[in-house]
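The other protein chains are all here in position, but one chain of the complex has been omitted.
After this line comes subunit A, so read on.
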Amino acid sequence: MTCLPARTEKKLGLVIDLDTCVGCQACVTACKEWNTGGHMAPLTDINPYGAHVDGVWFNRVHAYEHTTELGGRTVNFPRSCLHCEQPACVTVCPTGASYKRAADGIVLVDEDKCIGCKLCSWACPYGAREFDSDVGVMKKCTLCVDRIYNDNLAEEDRVPACVAACPTSARHFGDLGDPASAISQLVTERGGIALMPELGYKPTNRYLPPRARSERAAKVDAPALEPIKAEGGFLGWIDRMLSN
């Protein structure tokens, strides 16, 4: 059913730390590797070794240059489904293939019901959904629904593949609906941000902005130092000899 649940018991989602993400793409490849055999399998690659490569990915890492009056910095920016509280991608679906789970808030696609009309991808402002032209259906991030509840995995592995792979711990997984959860406290502590809040989709995922720049480092672009008082003794003698 494409009508949204009035509320979900949990709001499972990701928190992505833009301060520590190094843009290594480990989350991208880990996602592709897990999900090409997972719930939405396969993540088709079209012409993978040819001249015009195409394919389905759930997670893509952009890089931006953010310039303010304080200077510029490079920000690596992983982009994936935000599992919104008001996902228009679900309500526009004419077949009931797209749905939001009442239990944990995860937005999923039932591949067997999808007619491939692509309207959900138009309704998503974040570009989270990608069409698989080989199978003719829409695909999207599942929040690794087949990992996080998987009894066959060790408990510490029951997190999305992208979170497990991140070498800098820039990705965090948990219940954002529970204010006491570690992930919610991290959002409060670091001022986590929702993307495009003005559109009213109420994304579950949060992004932690890069930390403020430290004032401790040497200012290499500062003007040259003033001449100091001439030094006496042996070093002063050398300085005078070299200055002549």
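Everything below uses one rule, namely that a contact is a pair of C-beta atoms (placed from the backbone, for glycine too) under 8 Å apart; a residue touches a chain by one contact, two chains touch by 3 or more; residues count from 1.
The rule is simple: contacts and distances are computed from a predicted model.
Participant: Between "Fe-S cluster assembly protein SufD", "Dimethyl sulfoxide reductase anchor subunit", "Xanthine dehydrogenase family protein" or "Tungstate transport system substrate-binding protein", which matches the UniProt record of the unshown chain?
Facilitator: From the listed options "Fe-S cluster assembly protein SufD", "Dimethyl sulfoxide reductase anchor subunit", "Xanthine dehydrogenase family protein" or "Tungstate transport system substrate-binding protein", the omitted chain resolves to "Dimethyl sulfoxide reductase anchor subunit".
Participant: Please pick, from A:L12, A:V28 or A:C81, the residue that touches the omitted chain in the full complex.
Facilitator: A:V28
Participant: Taking the full complex into account, find the residue in A:C21, A:M40, A:C93 or A:I148 that is in contact with the omitted chain.
Facilitator: Only one of A:C21, A:M40, A:C93 or A:I148 touches the chain omitted from view, namely A:C93.
Participant: Out of A:E85, A:E130 or A:D175, which touches the unshown chain?
Facilitator: From the options A:E85, A:E130 or A:D175, the contact with the absent chain belongs to A:E130.
Participant: Decide which residue listed in A:E33, A:D54 or A:E231 touches the omitted chain of the complex.
Facilitator: Reading the full complex, the residue touching the unseen chain is A:D54.
Participant: Could I get the residues of subunit A that touch the absent chain, sorted low to high?
Facilitator: For subunit A, the residues touching the absent chain are 1-4, 18, 28, 52-57, 60-69, 74-75, 77, 79, 88, 90-97, 113-119, 121-127, 130-133, 135-138, 193-201, 207, 209-210.
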